[in-house]
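Some chains have been omitted; the remaining ones sit where they do in the full complex.
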Amino acid sequence: MEISVPYNAVLDRIDYTSFDGELGIRSITGVASLEEAKTGDATFVASANFADELEKSAASLVILEEGLELQPKNGQLFLRVKSPAIEFAKLCELVAEQMWMRPPPGISPLADVSPAAKIDPSVTIEAFVSIAEGVEIGPDCVIGKGSVIAADCKLGEGCVLRSRVTLERDTVLGKRVRIHSGAVLGADGFGYEFEKGRHRKVPQVSCVIVGDDVEIGANATIDRGRLSPTRIGEGTKIDNLVQVAHNCVIGKHCILCALVGLAGSTTLEDYVVFAGYAASAGHLTIGAGAQLAGECVAYSDLEGGKKYGGSPAMPLMAYQRIRILTRRLPDLFKRVTQLESQLLKD
Amino acid sequence: MEISVPYNAVLDRIDYTSFDGELGIRSITGVASLEEAKTGDATFVASANFADELEKSAASLVILEEGLELQPKNGQLFLRVKSPAIEFAKLCELVAEQMWMRPPPGISPLADVSPAAKIDPSVTIEAFVSIAEGVEIGPDCVIGKGSVIAADCKLGEGCVLRSRVTLERDTVLGKRVRIHSGAVLGADGFGYEFEKGRHRKVPQVSCVIVGDDVEIGANATIDRGRLSPTRIGEGTKIDNLVQVAHNCVIGKHCILCALVGLAGSTTLEDYVVFAGYAASAGHLTIGAGAQLAGECVAYSDLEGGKKYGGSPAMPLMAYQRIRILTRRLPDLFKRVTQLESQLLKD
């Protein structure tokens, strides 16, 4: 599919301070990095360090910081902005809107939709989707191919389920929730009582509740609560292959990178960040704005507003120091041996 | 869907010693934690520490330990039991049975079922399920939406596949196996021979065999064996996003928490527990009842009946001690430096 975004659409979307070069009536045909851009592509320059790459680049439209003393080549348009990264992201949104154009509303004849579901007429339901009784889907949602929505789920307006997403029963999504392919919300929490040599299943009878503007990555799993809901707060972003166990309560605007795992009943306050493989044991509270580095594991409550590393989690600076000292252990052992032999000699 | 479990059904299911309060002919309309319970809900009290919360709780039915000297409020029913957690789990089962009521038997007209499959008439097969030739499915199984069962799989009675489960060919499930959405059993083991600069695929021609009462989490992956089957023993419970590689043999009643990974040909004897991210290298034996803490990794055989931590796995107590000492490394370096300068001075 050919991309073509007219310049005036770009100028409407972007907060630019000034522009240089040729405006014409042209269109962007794509976006690319400075070095990979072809004629017709838009790109951006983050700093004057990239002046040489810019000189060589074939890009037709360049977004750059207002202060940079660079000039457009023949046929090039420069848009000078305060925050190149943010403004370029807006431009990419224009391209993305064309790439993932909202499919027309309607229910595929190949979908299996309960007559007892309430579905806004603006909703798109694609092929091989199953929707059970009691489901309510708000305006402008897109339910992608092969997705499964079990009984009594509620979806706010503008949600997008890519392909093969499962929402188990009673899952609630806010507005504009975006879920990538293969994610599973509302599978049973992992709870058992050990009785007479066997693990007896503890029924998981609560649900998952997701706030507005949450994004959930491919093949991520968010388990339903046992007695109280598992909650994902507004604006939180969850990457691929993340595991959120039953009864977790995740605050607003948190970031959970790929392969993060949260054990049961853990609370993350707002603006918490877990880098890749970071994890938390169960029944803990991670304070607002805490940031866990990659592989950092919380085994006790963590105070908010701080950076942590290591397992068990400790302040990041302390962890980094210990990592360096650990590497110097061979030397330390030698020094101690030397001290011992010296003392002996004495 | 409204939940309504009559009190007499509750009394039939639970082993109670005595009850206090009003029996009437009422029903439970839900279960909840002490603080979240509304009128109509059942809850439980684990210890006298929760007396205050109980006082404030609106719960209609309360399960509590027989010894606790607490009395029901007006309209409340107390069931006194030996093991509140276990008895409350049974009550939750009653609710869960209503929530996930067995769908009526029959094959969805939107399923694709080989005429050469043998399917008990009591089986439920939902929409967009594919079942290949040679498959045998025992009584009372439920094959959830979008699941794929390849050739020659055998399922014992009472198995439940939630949505979008894949069983690759020759997979064998015992009785009452429960598999959550997105799990894949029987994908090829990851085996290659390096030959002339390329990785040549080693065919994986065995299968996966799963015992009775096993539960497997969402998006978990259990690979088929190369020459001999990958085996999951009776009563073992596997959480979300767990990887079990080819030829592993897992014993009975083991617990594998989320994001655990077992490399190829490893044996877990009975009652082994792997906490989150715990892992094992290949071709090892983990003895019966061994418990690996979170992130613990076995790089050699582990004796049964013990707790382990760290990587490589060591006895948990030793590991905890080393973790503490590691944090004191900055101090140790200082002490050694001091000793050195003192000796020099001397």
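Annotations for the structure displayed:
Letters are used for the chains, namely A and B, taken in the order the chains are written, and counting of residues starts over at 1 for each.
The criterion applied here is as follows: a contact is a pair of C-beta atoms (placed from the backbone, for glycine too) under 8 Å apart; a residue touches a chain by one contact, two chains touch by 3 or more.
Everything quoted here is computed from the prediction, not taken from an experiment.
Oligomeric state of the entire complex in this file, given as copies of the one sequence with 2 shown: 3.
One rule holds in what follows: only the chains that are shown with their structure count from here on.
Centroids of chain A and chain B (each the mean of its C-alpha atoms) stand 26 Å apart. Per the touch definition, chain A reaches chain B in the complex via residues 112, 128, 130, 133-134, 146, 148, 150-152, 164, 166, 168-170, 182, 184, 187-188, 190, 192-193, 195, 197-206, 219, 221, 223, 226-228, 241, 243, 245, 259, 261, 263, 277, 279, 281, 297, 311-312, 314, 318, 321-322, 325-326, 328, 332, 335-336, 339, 342-343, 346. The residues of chain B lying in touch with chain A in their complex are 1, 30-33, 36, 43, 85-86, 89, 92-93, 95-96, 99-100, 108, 110, 126-128, 144-146, 162-164, 180-182, 213, 215, 217-219, 235, 237, 239-241, 253, 255, 257-259, 276-277, 294-295, 323, 326-327, 329-330, 332-333, 336, 339-340, 343, 346.
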